[in-house]
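Note that one protein chain is taken out, while the other chains of the complex remain in position.
Per-chain numbering from 1; labels A, B and C assigned in written order.
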């Protein structure tokens, strides 16, 4: 087993799939010669050539349009959107076309496109390099939405996504590319090679899309989250000493409601955490389903801990970020009531 | 007082604002000479000239871009998106630019653009002429989102939107342009001139954005909805004889949580209804806020009655549509539990 | 302007904003006399691998083959047998008969919607015939002729329009939004222009795999303004994708004249600055369209990249069943269109070369009309939108994903409840 950070794990996933299947290619802005601004496609150009690690003009809508056409013609394009903040020009192609093609053609056509997009804050990128737009895509029928929280699962999920015949939008929390971030910005970040989930097999393996993971068993309250916030929630649980059950969703759509249900029906309390803005974020859907499925087990209102309903600010990253403190406070609030 | 259908009421709102303020103009595909495919801008070209009822090339993204620039330069453009299904090419300009301009410029710049978009099903328009994408916009910070349910309020809300210095996205449920539709497709549709809210003053008046309306007082269960579904819910309440309180949100953002809270804290039961697809629809946000604010008053799980998580089908409009029956069943389910 | 007082009603602007005009409006008389119609011998037929900028005259001219004398002339005259021409004529007449019938059926309430391509039949039929059946088609909604050329079942097309139990797309889309993988005909989208860049991607994949197939796409004049058209041109040119990108300039986009999209130039000229040859062709001249399409396909197959073709034609009827053109354009503007009717012109040509007669034409017309009537009856037997039979309601939940995820299984159970 190798030690890999998330970038290396994603790279390994793409490398393996390109090696096994000549129909797999990566494409996007600066992904070719340079290997991507976050280096996720590093080396693929050299190994597979310019036509398989394909640099592209700066037009996310155009990239998505051609990716769909390629998918229809038998390829399996992996599109990198340089920052998820720049996915909006491609939304029409994603939501109106990619997501609905199989359905509208009565099953005749489909395009197995994977869209990789670094998301979330933490690099002082201001409002246009920090967004978490996953919620929007969960409202479009026909897309699978994934967000991993560690290298091991990132690789397994990305391979599963590439081999999936449905379109998958794969958000990568860029703040944890190099190491898990527990929300304490005064602490030196620990690299992935000191973390068990930084142990990543070199070979091909998959993690099933649509399955959540119970990361920490607990009995008092269920904390549901995904991506970077998994680590913050984990630290909040540890540091607060609360006996919380932590669920890493990993896949947002299809949502693994069974795992969630089993947990909340046990704990009777629930806190939903994400970095995206509050209103109409995916947390609202999680909360809704928990309420619908577990109402009679709930001992306290389900809480949401999220980014504020403002653009992501440059100067106030830490105040904006859903902190350990806010998660802990939310857990405690749920525990207060009986 | 005149009798107006919703088209005439919207037309009257625009006419009045154009008459009062030379900075107001309408623009979009086929809105000029022809007066719009739904005739909402009929007559404005003749009255105000081609530069104020401005036909535009078929590029929603371009229309939105130029509208923002006009707004920055002192105009108050009213943009018509021919069908809300075609708003996606404009999403980048709406979400990344229009919604955030005031914030990102420290308050220096803003663009008082109104976006009108006919939405919802009912015209056998299949998946590309039937969508209800309002949920997406409620997740973007900086946009007000409005959906009226009748001519009187449509006019008052549209005037308020035009005179608002914030961008407003104004969804028009096209199925009720000509008359309220109660969900019973075997019944002849009644025109607005037989409905009290089809009485519309000719003059200028406003209805405050951000205020919901309690349409039917009731004690057993609160039904929260907006747009076309207001009439279906109203009919379901009437026909079922359930003593339900019906709230017409009218504005989605900012959400009038106080009105909602007062009602659900009273009834202890809540059904949320919309035509948009279920997962991550605005219903999830409404449900979440009700759960957060009224948890201790809830006597039953909050229910959602919505469109299914599929593209809007051509052949199965009635099966897709959230029917009176489904709303009634949901109300009854909430009443079952004690 | 938040409160009334701040409205300065005294402002009166003297607008200098330029707003394009229409060819005609109900209150004016149509006049197309400014349109220059060059003779068939006026256009060069350059080498297929020419540089775009070197052959830009083709973008500003009008490639024609059929002259006013109904005979062929000029360098673009294609090598087409009389049989092939007769087949083309038949297809065009078949399409028109189909359109007329379906339009009437919509008016009688049998269909929810319909769109004709009257006056533009040559576009899809001639282009379809000039391509290989393995070439992939990414049409807009007015190229039903392609399906006739590829011998798609007419009954099946009708079943799609009826959303009945035999509709291959399971009642999911409006009438005319065909999809036929068997015929390499891509699933139509209601969102204008999206298929254009997809076609480029398809062509890129073809080149990526070292294959020979060409992708072909169509948009209307109005649709040229859409972002995806630009994306198609930029990506198509950047990667020299084997694609043919067509603009069917039928002068109108619903009520909006082409002047709101053409920017006072030809559409064909738009691609030159992107190193893509632009060719403007008489869109009602079957032979010219065939020839230009052949040229473009050869260029694409030889690695020369895209060609951008403007098919200069006229939308003789309304935009769709939802619209009445008399509300926004001069009465009978179609009659003023100087390039005639594509069926009539090919018919006259075949008569002029002694391969056809009025009588044969009438007979064929009747035969096709009868066929369509027969097909319609057969299609109706498979069900109609209002009365069924349809696909089972729960089929709505299929194909959202390849395998139905739990939340859709749950919803599909609820729908019956």
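We adopt the following convention: a contact is a pair of C-beta atoms (placed from the backbone, for glycine too) under 8 Å apart; a residue touches a chain by one contact, two chains touch by 3 or more.
Not measured: the values here are computed from a predicted model.
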* To do: Please identify which of the visible chains the hidden chain touches across the whole complex.
  => A, B, C
* Which of C:131, C:269 or C:311 contacts the chain that the document leaves out -> C:269
* Quick one: which of A:30, A:199 or A:292 touches the chain that's been left out? -> A:30
* Given B:68, B:232 or B:249, the one touching the chain that is not displayed -> B:68
* Structure fact -> Among B:26, B:141 or B:305, contact with the omitted chain is made only by B:141
* Interface with the undisplayed chain - residues on chain C -> 13-20, 52-53, 59-60, 204, 207-210, 225, 227, 229-231, 234, 237-240, 260-261, 263-266, 269-276, 278, 303, 305
* Extract the touching residues of chain A with respect to the undisplayed chain. => 20-23, 29-30, 32-34, 37, 49-51, 54-59, 61-62, 76, 85-86, 88-89, 112, 124-129, 163-165, 278-279, 308-311, 313-316, 319-320, 329
* Chain not shown, touching residues in chain B -> 25, 51, 56-57, 59, 61-62, 65-75, 89, 92-93, 96-97, 101-110, 141-142, 144, 164-166, 210, 253-255, 257-258
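We take it that only the chains that are shown with their structure count from here on.
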* Asked: Which one chain sits nearest the middle, judging by mean Cα positions?
  -> B
* **Chain at maximum distance from chain B, centres defined as averaged CA atoms** => C
* Structure fact -> In whole angstrom, the CA-centroid distance of chain B from chain C equals 35
* Interchain centroid distance [CA atoms averaged], chain A/chain B, Å -> 32
* Asked: Residues of chain B touching 2+ other chains?
  -> 61, 85, 88-89, 127-128, 279, 309-311
* Structure fact -> Residues of chain C that touch at least two other chains are 167, 170, 172-173, 177, 189, 191, 227, 400, 407
